[in-house]
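Note that this complex is displayed minus one protein chain, with the remaining chains in position.
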Amino acid sequence: MSDNNEFEPKIIAYVCNWCTYLGADLAGTNRLEYPTNVRIIRLPCTGRIDFNLIVKAFEMGADTVLVSGCHPGDCHYTSGNYHARRRWMLFRGLLDTMGIDMERIHFTWISAAEGAKFQKVITEITEKTKQLGPYEAYRKVCKVS
Amino acid sequence: MLNQLHETCRKLLEDGTVQVVIGYGQSSPDTPAYPIFVTRPEDVQQLVWNNQCFGNLTTYLTRKEVRAMGKPAIVVKGCDEKTLVVLEKESQIDRSQIVVIGMACSAVGNPPLAKCQACEVHMPRFADATIGQVENPASETDGRYADLEAFLQKTPADRMAYWMNELDRCVKCYACRQVCPLCYCETCIVDKNRPQRIDTSPTLKGNYAWHITRAFHLAARCVGCDECTRACPAGIDLRLLNLSVAKAAETDFGFRAGMDPEVEPVVGSYSEQDKEGFIR
Partner (left out) sequence: MSEVISQQTLSQLVDQWISQGKRVAGPTRVKPDVLLYEFLTAADQLLLNGFIRPANTIKELIFPRTEKLYGYRLEGKQIELYDVEPPATEQIVVGARPCDAAAFPTLDYVFNWDYKDPFYRRLRDLTTIVTLACRDHDEHCFCTSVKLAPDDEGGSDAMLFDLGDGNYEVRCLTDKGKALFAGATQSSDKVGKAGPGPEPSIDLDKVKQFLDTNFESPQWQSLSLRCVGCGACAYTCPTCHCFDIVDEGNAAGGARVRNWDACQFSMFTMHASGHNPRSDKSQRQRQRIMHKFQIYPDKFGEILCTGCGNCTRNCPVSLGVKPVLEAIQEIATTETIETK
């Protein structure tokens, strides 16, 4: 919650159920504080993450998107994160060509044991986004006339 | 070359090897050629071959009305032929059930289209019958991504401004999708409404979502025939979007869609050794 009129970023985190979500849970049970700006969206696996979800997050007013899952080799479904990684490698170039701010899209591998990493990543991303400011550019695109 | 094309097609139809020849026709010289479907040997005279033969005819190979006509022979340029490689890899065509007539092509359009300036497939490579000769089968290849690289010189903010301007003109006619041989989904994602994942409205929001989606769905599949760019009635430079993903596929995986029939497609497979530098 903000006291002044300080900008509070809206961060959407698409996380996989088996690693990053549990990692976030661990951060919670360990009472590791992290900014409340993040809205966590749980998916079975990063392999399920459609790039469309990233676009939709920006459409709905997100200032930053985080995508996070199991480390390579640790995917609960064996290979979901490998497919996801390959997809992300192909798609980043397109988003860059469109002029979408690549500093507002983050990818991480955070395991169920890495509560501290989750705390660190969210804190860093929130700070970064505060510096970048609200993502006005995409909101301009989505303003339906 | 034209006589050879006519003769080849006439024979194919006469001895019943094929029931239809999908080729180019033209109403008058120096006007864009268009697809024709010749079923009678005596009609092969309608087939033309010249630098007005735009059009990637392979798009008809996945259409039910054309499939219903029987075994086809298809006239392809080198660029169109690349599509056949991808279509076969995706199990959409049975190559043995198509007679491919490859035409040697130095360029289409006057002035030549952008894609022709960096073309490496002036000579078809996998045709059943190849007609014509081109002196240099491959042009200067370094220029493949030149237009994209020039575009990327702009700042991200300028790029966003450019696309806001370009995509503002999109009316969602889907000419890009309909001419594309690799957009063969029976129900396109934009036509699904439970839920509506992509707005159908031709607002900036809906247009962005559509074009990003289409470029993604063609990732490492698009062969760069540029038909989408030619078909767009609003003159939107869709090439740049497809080039972005093609460049990533080549840079990161050494993959170029439609070039080598032996190589496994990049999307749908993975390697534990995939290397990236942006995931922490």
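We just call them A and B in the order they show up, numbering each chain from 1.
We adopt the following convention: a contact is a pair of C-beta atoms (placed from the backbone, for glycine too) under 8 Å apart; a residue touches a chain by one contact, two chains touch by 3 or more.
Computed from a prediction, not measured in an experiment: that's the story for all the values here.
Asks: From the list B:Lys71, B:Lys154 or B:Lys172, which touches the chain that is not on show?
Replies: With B:Lys71, B:Lys154 or B:Lys172 as choices, the missing chain is touched by B:Lys172.
Asks: List the subunit B residues touching the unshown chain?
Replies: So the residues of subunit B touching the unseen chain are 25, 27-28, 31-32, 34-40, 43, 46, 55, 59-60, 65-66, 169, 171-175, 177-179, 187, 191, 193, 196, 199-203, 206, 227, 230-231, 233-235.
Going forward, only the chains that are shown with their structure count from here on.
Asks: Roughly how far is subunit A from subunit B, going centre to centre by Cα mean, in whole Å?
Replies: Comparing mean C-alpha positions, subunit B is 35 Å from subunit A.
Asks: Quick one: which bits of subunit B touch subunit A in the complex? Just the residue numbers, please.
Replies: Going by the criterion above, the answer is residues 148, 151-152, 154, 156-164, 197-198, 201, 203-205, 208-209, 212-213, 215-216, 219-220, 240-241, 244-245, 247-249, 252-253, 266-272, 274, 276, 278-280.
Asks: Under the definition above, what is the set of subunit A residues touching subunit B in their complex?
Replies: Within the complex, subunit A touches subunit B at residues 51-52, 55-56, 59, 72-73, 79, 82-83, 85-102, 106-109, 121, 137, 140-145.
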